[in-house]
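Removed: one protein chain of the complex. Kept in place: all other protein chains.
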Amino acid sequence: MKPEIYQSPKNDMNDELSTIEKTVLSDYKYGFVTDIEADEAPPGLNEDIIRFISAKKNEPEWMLEWRLKAFRHWSRLAAEEPKWANIEYPPISYQDIIYYSAPKQKVKPNSLEEIDPELRRTFEKLGISLDEQKRLSGVAVDAVIDSVSIGTSFKEQLGEMGIIFCSMTDAIQEHPDLVRKYLSSVVPITDNYFAALNSAVFTDGSFCYIPKGVRCPMELSTYFRINAENTGQFERTLIIAEQGSYVSYLEGCTAPMRDEHQLHAAVVELIALDDAEIKYSTVQNWYPGDKQGKGGIYNFVTKRGICKGNNSKISWTQVETGSAITWKYPSVILKGDNSTGEFYSVAVTNNYQQADTGTKMQHLGKNTKSRIVSKGISAGFSNNSYRGLVHVAKNAVNARNYSQCDSLLLGDKCGAHTFPYIEVKNNTSVVEHEATTSKIGEDQIFYCNQRGIDSETAVALIINGFAREVMNQLPMEFAVEAQKLLAVSLEGSVG
Amino acid sequence: MLKIQNLQAGIEGRTILKGINLEIKAGEVHAIMGPNGSGKSTLASVIAGKTDYEVTEGRIEFMGKDLLDMLPEKRAGEGLFLGFQYPVEIPGLSTTNFIKTAVNELRKYRGEEPLDAVAFLRLMKEKMALMDIQQPLLSRSLNEGFSGGEKKRNEIFQMAMLQPKLAILDETDSGLDIDAIRIVANGVNKLRSKDNAVLLITHYQRLLDFIIPDFVHVLYNGRIVKSGTKELALELELKGYDFIKNDLNIAETV
Partner (left out) sequence: MDTIEYLTGQFHEFPQDSIDRGLDILRQDAFNAFNTMGIPGMKHEEWKYTRINKLFNTDYSLSADPADHSVSTSDLGPYRLPGNKDANELFFINGRFAFDLSVIQSAGLQVLPISTAYNGEHRDVIAENLSHSSRYLKDGINALNTAFLQHGVFIQVGRGLILEHPVYIYNITDARTANIFSQPRSLVNINEGAQVQMVETFITFGMNESFTNQVMEVVVQQDAVVEYYKIQNDASHTNQVSTTHFRQTAKSYVHTVTISLNGGIVRNNLNMVMDAEHCESHLYGLYFQQGKSHIDNHTIVDNAMPNCLSNEFYKGILDGNSSGVFNGKIFVQRDAQKTNAYQSNKNVLLSEEASVNTKPQLEIFADDVKCSHGCTVGRLDEEGLFYLRSRGISEKIARSLLLHGFVVDILDKIRLAVIRNYADQLISERLEFDIS
């Protein structure tokens, strides 16, 4: 599973690449495959497969009905895969995907100690320790591989405070009332094509419930890993923050290097009640495909939070470096009065990656505030689009929005695109949007060189400077990792 | 320390430097003066290794090594510092972070351990006092939104932090009022020692009132046409660059 050696693409325009063009040539470090037997459904998507998944998970009848409803809706939409995004890809053959794949473990582990050592090693290799004693920092992890969660750490300790942190599978069994109340309350099954698909076939994901007045003492995190071949990953995450509670949640993701594209279609729903705050951070590093654009994950994700209560706050932070295609718009519905939505994003595209990402801020309540900071970095032959909507409804008195979208271009074969939609129906609102596009200048690199800093370090410094406002939003545990990831993703694009 | 022999260089096929010869020894301060377009900044850029320029002829030796084969960062590693005429802005990168990275890269080049945060801060505090620089400036993005004087002071501050063997200061006085020139010159004077050298590039004599050069060279049309001591600078100030041109014309017609 050694990564292939990069051969620079033939460039008939000019054989000599400029200083800036040389540095984007790194290798994906998480491309290995774990050799473990999997319990799989046959490929294809039909009602039987959905019944199979539901039965595997021993789900109650209402859950199966819900899934079938979603499936039927998706089938009706089948011809209407959304086409408005600034991305291009060949048709996805939904009947060739395996919708259920679980690593075979001899017994269902009752505790983290019983997890198959091979799986444990996989996560160690990814830098995720499932061993509670070994974790220095206070981070509780739910580890999801292909279609299922294999274990969640710190469950007991959190349980003492009334915090529920478990897999969706367990949540459906153990907390059906909460799941039934909130599942699809923010992203209806009919919301969009990929949300409908996810609702029909999702196999696992994380569930968090923070009770009234509780400040979750540690970062909750889910680590998603695609391992098996020809599978898609369809996870569902649901986070509920009761009145006056606070939680910071992180997710990370990787996948092996394969020549075929794999589909990842997740749905994340956040609910913040009165005075609650949810901070959701993502470091997305799915396999991006090789230097020629072969392989990589198609990442079609619907993430939405609702500030349901007054004075509530939802903050999305994302560092997107992976995936062949990213289609993702973490959004906030600002329903409660005085509620706040934030979106901080760094999206890096290199080689032939395509990203169409941004956010939607729906201002409904009074005195709602939103802030959008998007930093796009394009290199190689990639295309990077920001697409964002700020909607101020008629009754959203005193709404405030500030958006800033900056693009940085490395090389002249990539593209940066900005599509801000601003819809204002209330005259007491103030909405501001600013955007700039720039490139890393040869003069900036020379200045650093003259001070003894080599070009690669210089680019890393400049990029981190460019992305600093967003990186500052990440929890400490993630910030360092994310910063390294940024540098690695662009390694070789300058030099 | 620095030995330039018959240096010829240009940009986009146009020759700008037409055979420069110059030697600078440790402990010396040299000044290069000349009218606009004579090649002063080109010379500074070529010594520092800016890739836009093409060297067609000649050698530059620095500390006994061939400079022309080295990348700009290696030249810096060898102890060469260029104070830029137009310091570059890098949004989002704090000045402190930038200098810290540079200090430790240079240490790495010399095979020294990186400075830890405490040692770095101590060094910085010491040099800040020297250059009359305040903390808020160093927390801001590198050169972004700095006034002309702040940018130039920041250049000399970096020089103090990086402790080069040879500092080339390219029109460090341009655009500065007399108080700012005094601060900058003061800093440079404090950094002078018998082990290092300074090459001042300037259009005007006034900087040389504050930093007394050992040698003054006049660069005209890509060549050093006259060398002397600081009196030459005064003469230039008095008579203007035309007298050089006239001198040359006479010399050529004779």
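Order of writing sets the chain letters: A and B. Residues in each chain are counted from 1.
Criterion: a residue touches a chain if its C-beta (ideal position, glycine included) is under 8 Å from a C-beta of that chain, and two chains touch if they have at least 3 such contacts.
Note that the structure is a prediction, hence the values are computed from the model and not measured.
Participant: Can you list the shown chains that the omitted chain is in contact with?
Facilitator: When the full complex is considered, the omitted chain touches A.
Participant: For the chain left off this view, which of A:410, A:445, A:460 or A:487 is in contact with it?
Facilitator: Counting the whole complex, the residue in contact with the absent chain is A:410.
Participant: For a quick check of understanding: of A:104, A:121 or A:425, which residue touches the chain that isn't displayed?
Facilitator: The missing chain is touched by A:425.
Participant: Could you tell me which of A:36, A:178 or A:435 touches the chain that is not displayed?
Facilitator: In the full complex, the listed residue that touches the missing chain is A:435.
Participant: Since one chain has been left out of the picture, which residues of chain A touch it in the full complex?
Facilitator: Residues 84, 392, 407, 409-439 of chain A touch the chain absent from view.
Note that in this section only the chains that are shown with their structure count from here on.
Participant: Provide the C-alpha centroid distance between chain A and chain B, rounded to the nearest whole angstrom.
Facilitator: The computed centroid separation for chain A versus chain B comes out at 48 Å.
Participant: In their shared complex, at which residues does chain A touch chain B?
Facilitator: Per the touch definition, chain A meets chain B at residues 19, 441-444, 446-455, 457, 461-462, 464-469.
Participant: Note which residues of chain B are touching chain A in the complex, please.
Facilitator: 48-52, 71-73, 75-77, 81-82, 84, 87-94, 97-99, 101-102, 105-106, 109, 141-142, 158, 162
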